[in-house]
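What follows is a short report on a single structure.
Part of the complex only, each chain left as placed.
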Amino acid sequence: MRDGRFDELLNKAFERINASIDFDRRLYREDIRGSIAYAKALYKCGVLSAVEQEIIIKGLQSIEREIEDGSFVFRKEDEDIHMNIERRLHEKIGETAYKLHTGRSRNEQIVLDERLFLMDVTEKIARALVRLFTALFTQAKTHLHTIIPSYTHFRQAQPVSLAHLFLAYYTALRRDRNRLCGFQERLKEMPLGSGAAAGSSIGIDRDFLKDELHFKSLSRNSIDAVSTRDFILEFEFICSSILITLSRMSEDIILFSSDEISYFSLPDELSTSSSLMPQKKNPDSVELIRGKSARVIGNLIRILTLMKGLPYTYNRDLQEDKEGLFDTVDSTVDVLEVMFEVITGLKVNEERIQEVLRQSRGFLFATDLADYLVKKGVFFRNAHKAVGNIVKYALEKGKGLEELSLAEYKSFSRNFDKDVYGVFDYEKSVNRHDTTGGTAFHRIEEELTLIEEELKHLC
Amino acid sequence: MRDGRFDELLNKAFERINASIDFDRRLYREDIRGSIAYAKALYKCGVLSAVEQEIIIKGLQSIEREIEDGSFVFRKEDEDIHMNIERRLHEKIGETAYKLHTGRSRNEQIVLDERLFLMDVTEKIARALVRLFTALFTQAKTHLHTIIPSYTHFRQAQPVSLAHLFLAYYTALRRDRNRLCGFQERLKEMPLGSGAAAGSSIGIDRDFLKDELHFKSLSRNSIDAVSTRDFILEFEFICSSILITLSRMSEDIILFSSDEISYFSLPDELSTSSSLMPQKKNPDSVELIRGKSARVIGNLIRILTLMKGLPYTYNRDLQEDKEGLFDTVDSTVDVLEVMFEVITGLKVNEERIQEVLRQSRGFLFATDLADYLVKKGVFFRNAHKAVGNIVKYALEKGKGLEELSLAEYKSFSRNFDKDVYGVFDYEKSVNRHDTTGGTAFHRIEEELTLIEEELKHLC
Amino acid sequence: MRDGRFDELLNKAFERINASIDFDRRLYREDIRGSIAYAKALYKCGVLSAVEQEIIIKGLQSIEREIEDGSFVFRKEDEDIHMNIERRLHEKIGETAYKLHTGRSRNEQIVLDERLFLMDVTEKIARALVRLFTALFTQAKTHLHTIIPSYTHFRQAQPVSLAHLFLAYYTALRRDRNRLCGFQERLKEMPLGSGAAAGSSIGIDRDFLKDELHFKSLSRNSIDAVSTRDFILEFEFICSSILITLSRMSEDIILFSSDEISYFSLPDELSTSSSLMPQKKNPDSVELIRGKSARVIGNLIRILTLMKGLPYTYNRDLQEDKEGLFDTVDSTVDVLEVMFEVITGLKVNEERIQEVLRQSRGFLFATDLADYLVKKGVFFRNAHKAVGNIVKYALEKGKGLEELSLAEYKSFSRNFDKDVYGVFDYEKSVNRHDTTGGTAFHRIEEELTLIEEELKHLC
C-alpha cells in the first residue's frame, strides 16, 4: 500500500511489527470467501464483466488450494493476508486482479474476515459444549443415587446426590451456551460496503453480499462498522465465563481425586507422573484447564485495554486484536474437549464415598437436627443455636452426633425424643430437599428428563 | 452465626475484613423485599400463622423506614445486612423474628438481593442509555449537512456528514442496550428455595416467590444457584463494553475540541480551568469519563480473578463480589449522565470546520480522484497508484490537489480530463457513498427515521 | 479554579464525578505538611514575610486540628483537598492565604501528597511484613521436627519438615519486602517546584523542600514529575505480589484444615459458622484473604489501563489513580494483620499428621527407593522406571510399598536387598535432602539462625 505515495522501503524493525501475515494468514479461507462474494457483487454492479468475474473467482479458488496444499508462499513484505492473496492473484491472472479491490478497503475486509471466522468458531464451541453436556448428563444419570457431602467453604456441608453436582456444572455452562446464541445475532451483521469509513461509493449490493455470505443483517453505520471490535470483546467475555466454570469444575476434580478425599479417580490417560517421584499420579489435565482460564482472562483484558480511549474510526492498534482472539478460540476449544474426556472418564469410588459418610459420624445431619426441632415447634434460630451447642458438646466429648444418648440430647432441648435417631438417614435427608432445583432424587429425575429433551433441540 | 457453636469473640483484625455491613447495607431494600416475600411464603406453607406473618411484615417495613430516615443503627458485630435486619427485627417483635430464617440460608439470600438490585439497576442504565440516544439523535439531526473529515489513524481521511459520526456512537451503544436485554433473561432467575446448597427442606412455594418478586423463572439447580456469580460477570462486562465506547467518544471530543482542531466547543459548565494557568479551558468531563473506563475494566478483572478456580459451592471469597459491582454501577450511571450533558451541550463550530475543509486543499478527495480514474476505465490498483504519485508530486511542489493544472494531471494519467475539477466538491463526495450504512445524506435521513421509530419502542 | 475564567456554575452531573474531595480528603495530613514546607520555602525566597509565613503555618495547623476533631466542613464545590484547605485558610486568615499558591500548581501538589502518603504506607507495610515474619519464624521453630508430606499437584509428594513450608512462605514474602526497599528509592523523589509542567518560576529552593519533607532526591524533569504515576504502578504491583503469596498460603491453610486433611486447626476466633448448618466451622479468614487478592489485582489493572496511551503531561484522568490505591493500601494492611493472626493462632495436629504418614503405606518413599537403586548402581531413569512398576504392582495388589516382600522387590530389580526396608524412615528421608535450601533438619536450623539475625536488622 506504499506504492505511489512513498519511495522508501519500510524500516526493518518496523516491518517486524507491521506485518501481520504470520498470524492473520489463519483467515485465508474467510478472506477468499469474502473476495469471491465481492467479485460477484462487482459483476452485479457492472465493475466486472462476466468473464473477469469468472477469472477472478477461479484464481481465488486456486490460491485457496495452494494455501491448503502448502505451496503458497507467504511474504512478509505483503504485510497481511489481504495483500498476499491480492499479489498472488495478480501473478496468476494479471491486471484483472487490480479491479477486485475497487471501492473496497482493508478496514472493512478484516472485519468481514473476523466475523466470518467467529461465525464458524461459535458453532464449533456450541457443539463442544453440547458434547460436554451429554457427558455431564450421563454421569448425573449414572450417579443419581450416589450421595456425597456437598461442600461450602471446602468443608462438608449437607448430603446431596452426586448427580446434583454434575447438573450444577451443566446449568452454569448452559447459560454460556445461551449467551453464545444472543451473541450470534449481533455477530451476523455484514460489514462489507462500509469502505474505509464513509461507505461504498460504487453502489455495491450489500443485501446480495449478506445473503451470499450467510449473514443475518447489514451493519447500519459504516464508521461504526470499521471501528468497533465489540464482537471480539463479547466473544472473549463468553469464553472467559466458560473457562471460569471449567476452572471451578477442575478445582473440584483436583480436590475430589486427591489422596485424602478420593471420591473420584482420573483415568491414567488423563494423568501424568513425575520425573522424580515415580509414585505420583497427577491430575495434569484439570490443572491445565484451570491454568488456561488465566490465559483467556488475560486475552480479554488485552482487547479491553487495546480499545480503551481509541479515537474513531480505524486505528492501526486494531491489528493487535487477532492473536489474543485466536489464542482464546484455541484454548476454549481445547479445554472443552479435554473436559469432555475428563468427565467421561471420571471414575466414582462409591466405596470410598460410603466410608467418608460413615466417618462423618452424623455431623452432616446438623441442619436436619435443627429442622427436627423446628417441626417440634422450636423457633428456627433457637433450634440452630441448640444444635450448635450439641455440636460443640459432641466435639469436646469426642463423639459423633449419632452417638449421643437421648439423655444428652434432652439436656439441650426437651423437644428431643427417641425418633431423633431417624434423622440420621442420608437418603431421607437428601429427599427432604424437595423443591424445583433441590437435590431430592425425583426432582433430579425431573430435571434429567427436561435436559434430555433440551439436548435434542440443541446443536 | 457463631452462637452456640463457638464461645470466643471474633479476632479484631479478622472482624475488620469479615464484616460486610459497611457496603452491603446498600442492599437493605432488596433484603427487606425478599424477607417480606419469604414471610408470605412461610405462611403459605404453614410455618407462620397469619398473625405472625403480619407482625413480621410490619416489623420489616418499620425497619425499612428506620434505615431510610437514618435512625437505624448498623452494627459491625452483626456482620452483614441480613443479620443486622434480623437482629433489629428480634428487638422489635421478639422471638417470632427467629422463625423468619426457617429453611433459609444467607447463601441464597445474598444472591436474591443481588439479583433484585441488578434488575433495578439494569432498568436504570437502559433508561440512561436511551436518554443519551436522544441527545445523539438530536445532534445528528441538527448536523446532517455539516461535513467534516473522517479520521483514520487520526489523520484526515474522507469527508463525511457529522451526523454519521454521532450515529456511529449510537449504533455501538445500541448493541450494548441489546446486550442488557439478553442479560435480563438470565438475571431474572429466582434463587430463593436453594437453601445453603441442597435446596429448601420445608416445601416453600418457589413459584409464588417468583411471582411475588417479579422474576421470570426459577433457578434450576440449588448448588449452581448459590455458587454462580456469572450474572455479575456479565453485567460488569456489559458496563465495560459501554465504557469502552464512551471512552472512545471522549477521546474524539477531547481531540475535536482541542486548540488546534476546534470543531467542537464544550460548554463552560462541563469544563474546568487550571490552578496555575488562568487561560486554560480543560475538557475534564470527558477526560474523567475516559478515566472511569479503566476502573470499570479493573472491576471486571477483579470479579473474574475472584471466581477463577473456586471450588463449588459457596466460598467466603464471594463476599468480595459486591464493592466492585457497586462501583461499576455508580460509575456507569454517572458517566452516562455526564455524557448526555456533554453531547447535549456540545457546540459545533461550523466556521472552523469550513476553514479546515478549505485548508485541506483537495487531499481529502484523493479516493474520489482514484474513483474518477476507475470510471474512466483504469483498474483500481493502478488508479490508486497514480493518485499516490500525484499526492507525492503535489506535496513536493507545495501545492494542493485542487491547484494542480490539467497538464500536471495528464502527466500522471492520460485519462484525466478537465472534468477532473468537478471531483473537488464535498457534498458530492459525501453523497456518492450511497449504500445502507453509508454517509450519503439521504441514507442518514433514512437511518434517522428508523431510529426515531426505535426510540419510541425503547424504554 | 473557575473564577475569573468562567461564569457558569458547574453542571450537576459533572460535579458528581468532578469532585474528588470524598476520597482525596484522606490526604489532608500530607497536603498540610506540604503546604507548611512550601510556606517556609516561600519565605526563604522572599514571597512571604516572616509574619505571613507564621500566620499561614498556624492557620494550616489549626485546619489540621479541625479535620482531626471532625469540625472541618468539606465542600464538594471546592472539588478537592487542596482547594478545601485553601478556602478554609482564606476564611481563617484572609487574603494572605492567596499567596500560598504562588508559583504552585495542583499538578505537583497532588503528586507530592501521594508520595508522602506512600512513604508512610510503605513503612507500615514493611512493619506488618516483619510481624508476619516473626510469626512464621516461630511456627517454623516450633515445628522443625514435624514431618508432613509435601504436595505437588495437590498430591502427596515427599516428606518434608513442616518448618520448611513455613519458611517457604517467609522466603517469598522476604523478596517482596526487598522490592519495597528498591521502590522507596524511586518513591522519595521530591516533585515540588515542577509547577504545572514547566518548573517553578519563582526560584523556590527545592533542596530545602526536599530536606524539610524527608525526601532523598529531587525529581529531575518537571514534565515527568507531574505526568508519571509509575510510583503508584510499582507500589500496586508489589502489593499484588504480596497478595499472590498470601492467597497461596490461604489455599494451603484452607486445604490443610479441611475435614479430610486436618493437619491444621484454625482458632475459633478466626472462623465462622453457617446461618443454616450449625456444625460448620468455616475458614472465612483465609478465604477472605484469598478473595482480597483479586481486588488488589483488579486495582493494578485499573491504574495500568488508566495510564495507557495518555499524552503528556497532566490529564484529568489521573484523578482516578487514588481510590484504587487507597483500596489496595487498606486491603494489604488488613490482610497482613489477619494473616499474622492466622499463622500465630494456627494449631498443628501432630496426631493427625502421624496418622496420615502411617496411612501412606510407604508410597511417600518412592523417590527414596529409586535413590536406593541408584546407589546400588542402577541408572536413574531405569531406577525410576522400576519403582514405577513396583508402585503399579503394589496398587493392583492393594498393598503398601512397605508391605511388599523382598521377593516381590527382587522380581523388579535384582539390586534390591533386605536393607531396602531401611528406606522407610521419614526422618532419614528428610535428612537426606541435605543441601542449602533443602529440608534436612540441620539445614533448616542453619536457615533459622540466619533469619533470626535478619529479623534483627529489618524494621
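Going in written order, the chains are labelled A, B and C, and every chain counts its residues from 1.
FYI, a contact is a pair of C-beta atoms (placed from the backbone, for glycine too) under 8 Å apart; a residue touches a chain by one contact, two chains touch by 3 or more.
Predicted model only: the values in this text are computed from it and were never measured.
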Next on the checklist: Please state the number of copies in the whole complex; 3 are the ones shown in place.
Outcome noted: 4
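As a working rule, only the chains that are shown with their structure count from here on.
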Checklist entry - Taking each chain's centre as the mean of its CA atoms, which one is farthest from the centre of chain B? => result C
Next on the checklist: Report the inter-centroid distance (CA atoms only) between chain A and chain B in whole Å.
Outcome noted: 23
Item to check | chain B and chain C, separation of their C-alpha mean positions in angstrom | outcome: 33
Checklist entry - Where does chain B touch two or more other chains at once, residue-wise? => result 4-7, 101, 103, 107, 195-196, 290, 293-294, 297, 300-301, 305, 315-316
Item to check | Complex interface listing, chain A residues touching chain C | outcome: 152-158, 254-255, 258-261, 273-284, 287, 301, 304-305, 308-309, 356, 360, 363-364, 366-367, 369-370, 384-385, 387-388, 391, 401
Item to check | Touching residues on chain A, where the partner in the complex is chain B | outcome: 3-7, 47, 86, 95-103, 107, 150-154, 157-160, 164-165, 167-172, 175-176, 178-179, 182, 185-186, 193-204, 206, 218-225, 227-228, 230, 233-234, 237, 240-241, 244-245, 247-248, 250-252, 255, 290, 293-294, 297, 300-301, 304-305, 307-316, 367-368, 371, 374, 379-382, 384-389, 391-392, 430, 432-440, 443, 447
Next on the checklist: Taking the touch rule as given, give the residues of chain C at its contact with chain B in the complex, in rising order.
Outcome noted: 1-2, 4-11, 13-14, 16-18, 82-83, 101, 103-107, 195-196, 267-285, 287-295, 297-306, 315-320, 323-324, 334-335, 337-338, 340-341, 345
